[in-house]
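One protein chain is absent from this view; the other protein chains keep their places.
A and B label the chains in the order they appear, each numbered from 1.
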Amino acid sequence: MNAALHYDLIIIGAGPAGMSAAIYASKNDMTVLVLDDQPAGGGQVYRHVMQNAAAQNKAQFLGSDYWSGHKLADEFTRSSASLWPESRVWQITKEREVFFSQKGKAHRAQAGAILIATGAMERPMPITGWTLPGVMTIGAAQTMLKTSHSGVDGALFVGSGPLFYLTIWQYLNAGFDIKAVIDTAPGKMSLLHYFWALPALLQPSMLIKGLKWRSEIRRKTHYISGATAVSISGDSQAEALSFTDASGKQHRLEAEHIFLHQGVVPSINLTMATELEHRWCPRQLCWHPKTDIFGESSVQQIFVAGDGMGIAGAAAAISSGKIAAMRITAKARGTSSLNAVFQMVRQVQKMAIRPFLDYAFKPADEWLVPHDENAIICRCESLTKADITKAITLGVSGPNQLKSFSRAGMGRCQGRMCGLTIQKMITDHNSQSDDKTGYYRLRPPIRPLTVGELAALADDTPTS
Amino acid sequence: MFRPSTSQNNSITIYIDDEAIQAVAGESVAAILLKQGITAVHSAPDKAARGPYCMMGVCFDCMVECEDGRSEQACQLYAEEGMKVYLPVTKQTGART
Partner (left out) sequence: MTPQHHKDRVIIIGGGIQGCAAAYFLAKRGQTVTLLEKDNIARHASGVNAGGVRRLGRDLAEIPLSLAAMDIWNHLSDEIGDAAMAFHPSFYVKVAIDEPGHIAGMARAEALQQAGFQHEVWLDETEIRKRIPCLARNISAKNMAGGEISGGLVVEGDGWAIPWRIVRGFADAAVRNGATITEHCHVESLKRQNNMWQIHTNAGDFEADIVVNCAGAWAADLARQSGEPDLPLTAYAPMLAVTERRPQILNAVMGILGHTLSLKQLDTGQFVIGGGVRADADIHQNEAGLSIPELATSMYRAAQLFPDIAHAKIIRCWSGIEGYMPDNLPVIGRGNQDGLVHGFGFSAHGFQLGPAVGEALADLVMGQQPRTSLAAFSPQRFSA
């Protein structure tokens, strides 16, 4: 293993939070290493932005929010921060060693401070048939637009939320035919929504933009709202989508490509495997790493920023990345963190719309745990709801016991696709709190690596 | 089938199940497969066909086999000239679905 890769700051994730932190820290004379699994910076929200900027065909259909990320990504590329692209971090320790693999070779680096900025992932939507080829997430549809300017004609879009509307709007801009949009959000706003819409007025541009997208989608597509009881059928490939509309009428639409969405949740595999403390957020229905106001976790000198600390969007991520970098730099220097505090004030405004979005698009129970006993819950091990229920009724105190009983969570994805679902099933069955149920005990490696990659870290002299 | 809405610079050749495919350098293999109309790449333990779902490395359902025999997520594999990948589902069923 190579000897000294020492950095003042190692940032994991080159999305808006990571890039923003890298720019600040490197400008303030910190040595910075940024590790990301993609070929260039951008994360998910600004994915492929550098390549798109350099391309002949400017993908204008992606919209101004996307393109606003180019300035950030460009500044990041020109900063003195060192980016190792296509790098997969598989373990970090409390002593701030970082183990990662790049192109089949494992490396070790040592950090003065670590910033985990690994962002979010789509909330799993375990409906009947969600594992059929041709069924993908809305994020996947958007990624195909960003990286390949590609889409499908005649697809169905099912779900709700800001990312849902944005992607469909981008699809319309790019000129793809949309078969139908099946919106699962309740048609009417409740009193709670109106209440939380008030602070959202601090971010009026966001509110207006969202309403604009939604009204355009209603006009330009076959749009159905208030959908429930969604299921996908097909033999070896997605063939049709069935659902019930708000009036109770049942529909069946044929399609080979179906895009699903029920919001995003923080990616917690790295933070949990590093044994940072987490708390359950009932408003966002997900786990948040516990941090102080600057983003420092329960482990000294390990920070979290961006959507990985709680879903708040790209603008808030840029801000929280900077706050963490300011604090890390100030601690390293022994100077005041006042500038970080000032940055936090601006942060508040960027998060004003969040409660409204959280309540307006909170997934209904049927999107969290399917009614259908034959729906697959653990994709990796092909376990259905019936399989999981059988194990739960034997009496489990939490997901880890369930893992032993059923194999759920033992597959490649390390619980990313089933963890939240299983947690809710146990919580509901045992009539206890989510905090009491807890989550899978996650351990490194949080990304797979080959036996050979790990073997190459052995000392040259074989031991007896 | 996924189709591009802009012209693509298909300057490199990769091989899927030994068949030559023109592709954009640096594009993910998952994106290339989808543009070829391939949505199923491997089989789950219950033998059901699976393919790309999340396109960001968290679902592990876009597994392909590299030339050296290791499995990789196609969405985390970026195309280079001459790259060879094999689809487990072809081996398992004898036909590409």
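We adopt the following convention: contacts are C-beta pairs under 8 Å (C-beta built on N, C-alpha and C of every residue); 3 or more make two chains touch, one makes a residue touch a chain.
The structure displayed is predicted, hence computed values, not measured ones.
Novice: Hey, which of A:K27, A:H70 or A:R108 is the one touching the hidden chain?
Specialist: A:R108
Novice: Tell me which of A:G175, A:P282 or A:G452 is the one touching the absent chain.
Specialist: Hidden-chain contact among the options goes to A:G452.
Novice: Using the touch rule from the top, list residues of chain A that touch the missing partner.
Specialist: 1, 90-91, 93, 99, 108, 397, 401, 404, 410-412, 414, 443-445, 448-452, 454-464
Novice: On chain B, what residues meet the omitted chain?
Specialist: Per the touch rule, chain B residues meeting the hidden chain are 45, 68-71.
Definition applied: only the chains that are shown with their structure count from here on.
Novice: How big is the gap, in whole Å, between where the Cα atoms of chain A centre and where those of chain B centre?
Specialist: The answer is 23 Å.
Novice: For a test of understanding, state which residues of chain B touch chain A in their complex under the given definition.
Specialist: Residues of chain B touching chain A: 1-8, 24, 26-28, 31, 34-35, 39-40, 44-46, 48-61, 63, 70, 76, 78, 97.
Novice: Applying the document's contact rule, which stretches of chain A touch chain B when the two form their complex?
Specialist: Touching chain B from chain A are residues 37, 39, 44, 51, 55-57, 59, 61, 86, 88, 104, 121-122, 131, 133-137, 139-140, 143-144, 147-153, 174-176, 236-237, 256, 267, 379-382, 411-413, 416-417, 447, 450.
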